[in-house]
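Only one protein chain is missing from this complex, and each of the others stays in its spot.
Moving on to subunit A:
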Amino acid sequence: MSENLEHSFVTQLKENQNIIHKICRLYTDCEDSHKDLFQEVTIQLWKAFPKFRGDSKFSTWAYRVALNTAITLYRKNKRSISTVEYEGRQHFIKDVDYNYEEEEQIKLMYKAVYQLNDIEKALVFMYLEDKDYREIAETLGISEVNARVKMNRIKGKLKKILNP
């Protein structure tokens, strides 16, 4: 029974691991921390797995646990400055027929997003993942209207960071 549970968990996590990687990318600034957070999210997911009933998708459920871990539960081991760029990030921005100007803009946007605080990052993350405001609000535990207002403010903040 517990072996089945373990197997089912590991298989589903392996398929959905990019969700966690994306959150790690946003909340950590070096590869070690990325791995560290990935591990903590995995442990938290596993701990919560017996309560996962499959009435929602594994991925939807994983979003919530992973974000909660990154924002609330995870303790950074090392003190690090969150604006430091690490090389691992560069390879996200390569494309075969790339447009130099566009690439520059995307790079700047990534940099701007890293300057946001933990909660703002969570909103941006779900926005980038195409989640609707209902789900964003539900995940964070705030009202839908306030999530919308906050997202608009974040857009303003990002604009300001891009054009100081």
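Rule of thumb we're sticking to: a contact is a pair of C-beta atoms (placed from the backbone, for glycine too) under 8 Å apart; a residue touches a chain by one contact, two chains touch by 3 or more; residues count from 1.
Throughout what follows, contacts and distances are computed from a predicted model.
J.: One chain of this complex is missing from the view, so tell me which of "Carbon monoxide dehydrogenase", "Molybdate ABC transporter substrate-binding protein", "Spore germination protein" or "Beta-carotene 15,15'-monooxygenase" is its UniProt name.
T.: In UniProt, the chain that is not shown appears as "Beta-carotene 15,15'-monooxygenase".
J.: Specify the residue from the set A:Asp32, A:Asp118 or A:Asp132 that touches the hidden chain.
T.: Result: among the candidates, A:Asp118 touches the missing chain.
J.: Just the residue numbers, please: which parts of subunit A touch the chain that's not shown?
T.: 6, 9-11, 13-14, 17-18, 21-22, 25, 38-40, 42-48, 51, 61, 64-65, 67-69, 71-77, 91-93, 95, 102, 105-106, 108-110, 113, 117-120, 122, 127-130, 138-143, 146-147, 149-150, 155, 158-159, 162
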